[in-house]
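Pasting in a structure now, in structure tokens, and then I'll have a few things to ask.
Only one protein chain is missing; all other protein chains are in place.
To keep things simple, chains are lettered A, B and C as they appear, and every chain counts its residues starting from 1.
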Amino acid sequence: MPIQTENNPAFARIPPWVMTKLRPKAIETIQAVYDWVETECIPAEAVMKEQLAKDRWKTPALMHELRKKAKAKGLFNLFLPNHFKESPGLTNLEYSCCAEIMGRNYWAAQTMNCHAPETGNIELLAKYCTPEQKKKWLVPLMEGEMSSAYSMTEPDRASSDATQIGCSMRKEGNELVINGRKLYGNASWNDEMGIFILMGCTDPTNPSPWKRHTTVIVPSRSKGLTMKRNLTIMGYDWAPEGHGEYVYENVRVPLENIILGEGRAFEIAQGRLGPGRIHHCMRLIGQTERAYELALIRCIDPKKMPRGKHIGDFDSNIERIASMRLEIDAMRLVVLNAADVMDTHGNKAGRYAIAQSKILVPKVAAEIIDECMQLYGGQGLTQHTPLPEMWTYARFVRVADGPDAAHRHQVGRDQMKTAKSFEVRHREYMRRSKELARQYGTEDKSMDEDML
Amino acid sequence: MPIQTENNPAFARIPPWVMTKLRPKAIETIQAVYDWVETECIPAEAVMKEQLAKDRWKTPALMHELRKKAKAKGLFNLFLPNHFKESPGLTNLEYSCCAEIMGRNYWAAQTMNCHAPETGNIELLAKYCTPEQKKKWLVPLMEGEMSSAYSMTEPDRASSDATQIGCSMRKEGNELVINGRKLYGNASWNDEMGIFILMGCTDPTNPSPWKRHTTVIVPSRSKGLTMKRNLTIMGYDWAPEGHGEYVYENVRVPLENIILGEGRAFEIAQGRLGPGRIHHCMRLIGQTERAYELALIRCIDPKKMPRGKHIGDFDSNIERIASMRLEIDAMRLVVLNAADVMDTHGNKAGRYAIAQSKILVPKVAAEIIDECMQLYGGQGLTQHTPLPEMWTYARFVRVADGPDAAHRHQVGRDQMKTAKSFEVRHREYMRRSKELARQYGTEDKSMDEDML
Amino acid sequence: MPIQTENNPAFARIPPWVMTKLRPKAIETIQAVYDWVETECIPAEAVMKEQLAKDRWKTPALMHELRKKAKAKGLFNLFLPNHFKESPGLTNLEYSCCAEIMGRNYWAAQTMNCHAPETGNIELLAKYCTPEQKKKWLVPLMEGEMSSAYSMTEPDRASSDATQIGCSMRKEGNELVINGRKLYGNASWNDEMGIFILMGCTDPTNPSPWKRHTTVIVPSRSKGLTMKRNLTIMGYDWAPEGHGEYVYENVRVPLENIILGEGRAFEIAQGRLGPGRIHHCMRLIGQTERAYELALIRCIDPKKMPRGKHIGDFDSNIERIASMRLEIDAMRLVVLNAADVMDTHGNKAGRYAIAQSKILVPKVAAEIIDECMQLYGGQGLTQHTPLPEMWTYARFVRVADGPDAAHRHQVGRDQMKTAKSFEVRHREYMRRSKELARQYGTEDKSMDEDML
Partner (left out) sequence: MPIQTENNPAFARIPPWVMTKLRPKAIETIQAVYDWVETECIPAEAVMKEQLAKDRWKTPALMHELRKKAKAKGLFNLFLPNHFKESPGLTNLEYSCCAEIMGRNYWAAQTMNCHAPETGNIELLAKYCTPEQKKKWLVPLMEGEMSSAYSMTEPDRASSDATQIGCSMRKEGNELVINGRKLYGNASWNDEMGIFILMGCTDPTNPSPWKRHTTVIVPSRSKGLTMKRNLTIMGYDWAPEGHGEYVYENVRVPLENIILGEGRAFEIAQGRLGPGRIHHCMRLIGQTERAYELALIRCIDPKKMPRGKHIGDFDSNIERIASMRLEIDAMRLVVLNAADVMDTHGNKAGRYAIAQSKILVPKVAAEIIDECMQLYGGQGLTQHTPLPEMWTYARFVRVADGPDAAHRHQVGRDQMKTAKSFEVRHREYMRRSKELARQYGTEDKSMDEDML
């Protein structure tokens, strides 16, 4: 029996143009993801929190249990694009609808092995590894048997300019000897964290700044590799995955751990980005929807009636609710369009649309969640609501993969290149305009050179 | 030979999902509209302005010439929905792509008989008139032989609450005798302005406030009807159509001029809105694109190089340009989605999406155009650029059909009605959460009633 | 030798009009506070953090040491208004200059016994207590021998409407028996926390809703009083003071602990607010200045040079820095003016100016600190900078004493009351305008009733 999508909350906010592009298989998957998140994830938030409270750097038993169950249901690695044989075959657009739903709960994506940085790392390994490398690292990641980290940012360099990466990788025999410091990369305090995909500098004097760097797999228990500190995000430890601050002191890895080849890190870095960024954005939208729903619930809370009216009876709040709704829905259109551009014309052509999502969505999401907190008054900032964690996630995405200003710069520079063609066309308008003025006998004013 | 849409400026900013929905016929029409606007309208702006300067309340000869030419090319009444036999058969989505292009020049829509208020009026007459009425008023409007006005707003009432409309229409024999004052409605100083579609009150004591009002056709030269003043918009007279301030003193019209029947004005008012609002929005987007292109042209102007750099070399301006580009494109997605919702589910289902366009687009458009003016420095505010007129049009759309706050209210009130269902679902989360806590032995804290 | 205030960082941003109002004694105190914060507090931040890490709910030894030292230097209770004999005699304006400096370090105010909620509590006790009560509670607070909490907000009521407070206080013999739940109020997990100043309901059926409530002192170790949970703020525990969630189960306190008298809680609540709110605001400004300085330091960081330029060489950042500077300085003027209004016309007359600070400052401060974080990229959100804690404090102040919307409402309602007088004056303009029109023979247009 086909799934009824009308009046079905799993499909409630999917625009018609997207609905017509969803294949039956995708509709089934969206429904399954929705059911999974609603019944297995959201109600388990409190238990997950309690389990985690006992040992912050150990993946909770419940997470393992849920991952096993999701895998059994076929809800695993859904993000994997079509060209993989293990792929469930969803398009970016179809997967985006799933990702929004996953975003309703912070860790739901993880139960389905669809969380960052695994998604990006799995794609990277699948795309660039040899069969031997795949067997060793890709298979366990896809099976959910270990987790991985991506390690690029350094404390002493401008992260938005990757050519400056300085972490030294010296060849010695059939080994690379690594020295340097890295920020971010998931916490190796969690013993499921198996490997780092590390970007470092093997050839600092190569004349091309794009050929100096190499990507290599570093097992997380390597000698000489230390996690000094958990990097908190707005005070949250983000455990049990978290972010780490790392020191590499003469860490040795075999040359066979190099991915794609020496000096080819930039090829890999280019390929890694793309879909991952809009996954974050779709999850943010799902999360923002949930914040919005909590705001609505507050609006009709019978316990909270200042001056005898529901909070939702104040028309200032009615307007606020409307503004939030309108903005979230606009943002969804932006991200779904980016997914569709990638499906239609490829990731490269999608670069602009991805940047559009990356720049607009986290900012709007953070603003809306902030407004939701404000509707909860003092309580909104406390652990009585999940809003503070939601806000922090949105704020984090605003700097993840580079602050938005860096992306705006890139977009702006590309746009400036289009100016010339408009100027040429404008001059043609002016030429023709003068011709017409002569023809119609309207005076050609002497200072018209200033008029546009 | 099919039209090549790639690298074709007529299609440059149409998203892929829309491209796949455009039928060959629509692609041809979009191309034809583009060619028309680029070659016949934009270069003729200066001539049109000069002709108009000579007699501000007379439609310029050039406008008549262009209308005749556009009609001959079949570029007339393009907005007309499918169910009319004269309709060119474009969907709302397809027409929206045309409307954006029309918006690049303020009066291009008029050359194609696709301008407000004709579009709304033609739809209204087509929908509710008898064959006799159609022959008398609809045909000349569609043929472009006269123009019309819609007259509803009154100086003494809250315009956003139409039940308060007070203009008196007393039946006397087979005539209505009209007394009252109206704001807006195109200027009858232009002698092509043939009729007013007037909303007034025929039955002030009817118990239902929705049945007191009647819509009637009033010929613009009726005795007792005076245009007191041209209502300027931010100082612009908006000639030769403009807005008028009217007094009705014992104006008599035959009962046969009543549309649909006495007391049925609200049925008509409901039907009138809809597509027209997003036409405005798409034209605004086209206009904003042109403002944006002018900003880019300024960015590479070799005459304007403060401290030796092009304005576009300053990275504050690079970021500004990027922000504008991103916002315009997001707004286009919003409006195209609204068009698609109407195509898929009808105008009524599209109410929310239309409101979304109506609320978001004019504000963003005005902000972007304002920023473009600022990039031109002092010159940006003068007649050296078309930017001040563009801004004024965007600002006007923010209040046309009611100020945005009124629309936000409507959206917000509708949203508040959804709160209950979320609250029910939330309670179910809580119930299940407690169950799981018992099952997993995580303590059920005593004050959990406060936790969401 | 008088203090040289020119080119002296302690006075660098004090506007001239304030400088002329600072008495020599105040100038000395400001300098002393500056030296104290710069040499004893800011450099001790790391040590304080480490000491606190060991036992989160115990006031660190270093804090005790610094408090003792500050007290010895006479830098204690500086906030105390003139009419106290122990007062150092600073005006609100003078103290505001001190408070800004204190705000540069989160806990500096505490070293000087000038921190919330002590300041408000001390004023309250000083104003309303009997000599016996003062001896018991005020003296130890002023001596810094214990700390106190203010407890008003309840989970089940709209906090912005205090007449709804429900916490039951039943008289039994010469005791009050208290039952209810409270949010906020400093954490009694810290064993220096000695008393709660509690607002509850003694007379729920009193016809006047302003006479139902009573304020009473509750010792923090009272039987039946439990702190269930630390209420985190955006995830921070805010230890070792923190916020608590409390349950009162048949807590008994002697009637002699009642302040001012039964049913007089609203008199007390009114009196409590005022100066305290602008202290928060001035500290926020000091904190924002420090965030701003960190942003400037980042701007010239030689390690962070994307595309070979300092971050501060990008003119987008130059404009950002300028905007921050301009906004902070505008906010300082707002708060200093509020302090001056209170000095000149009293706290009551200052209500509007206090609300102005309360509404504008926390929002601007949070926005600026957020921008500073963004300039630090990913690092800005981590514990590598104090910015996340600073942002959280600013965000918290936006809801402390009620969300800003509640205050805007109050201001707006007061303003609406002024409308009538403007309308009267406007009608006088119109009357005189008509007179002049007659006199000068300019036509009096018939529809002028619509013209303003």
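General observations
Just so we're on the same page, a contact is a pair of C-beta atoms (placed from the backbone, for glycine too) under 8 Å apart; a residue touches a chain by one contact, two chains touch by 3 or more.
Given the structure is predicted, the values throughout are model-derived calculations rather than measurements.
The residue from C:Q4, C:N82 or C:Q415 that touches the chain not shown here is C:Q415. Between the chain not shown and the residues B:Q51, B:T91, B:T153 or B:Q415, the one that touches is B:T153. Note that of C:I3, C:V139 or C:L333, the residue touching the chain absent from this view is C:L333. Chain A residues in contact with the hidden partner, per the touch definition given at the top, are 155, 181, 183, 228-229, 245, 247, 314-316, 318-319, 445-447, 449-450. Although one chain is hidden here, its contacts on chain B can still be listed: residues 153, 155-161, 164, 183-184, 231-236, 243, 303-307, 311, 316, 374, 377-384, 388-389, 391-392, 395-396, 398-400, 402-406, 409. In the full complex, chain C contacts the hidden chain through residues 9, 15-18, 20-21, 39, 42-47, 50-51, 62, 293-294, 296-297, 299-300, 312, 315, 317-323, 325-327, 329-331, 333-334, 337, 340-341, 344-345, 355-356, 359-360, 379, 383-386, 405, 408-413, 415-416, 418-420, 422-423, 425-426, 429, 432-433, 435-437, 440, 442-443, 450-452.
Convention: only the chains that are shown with their structure count from here on.
Of all chains displayed, A has the C-alpha centre closest to the centre of the whole protein C-alpha set. Separating the CA-averaged centres of chain B and chain C is a span of 48 Å. Averaging Cα coordinates per chain places chain A and chain B 36 Å apart. Residue positions 315, 318-319, 450 of chain B are each in touch with at least two other chains.
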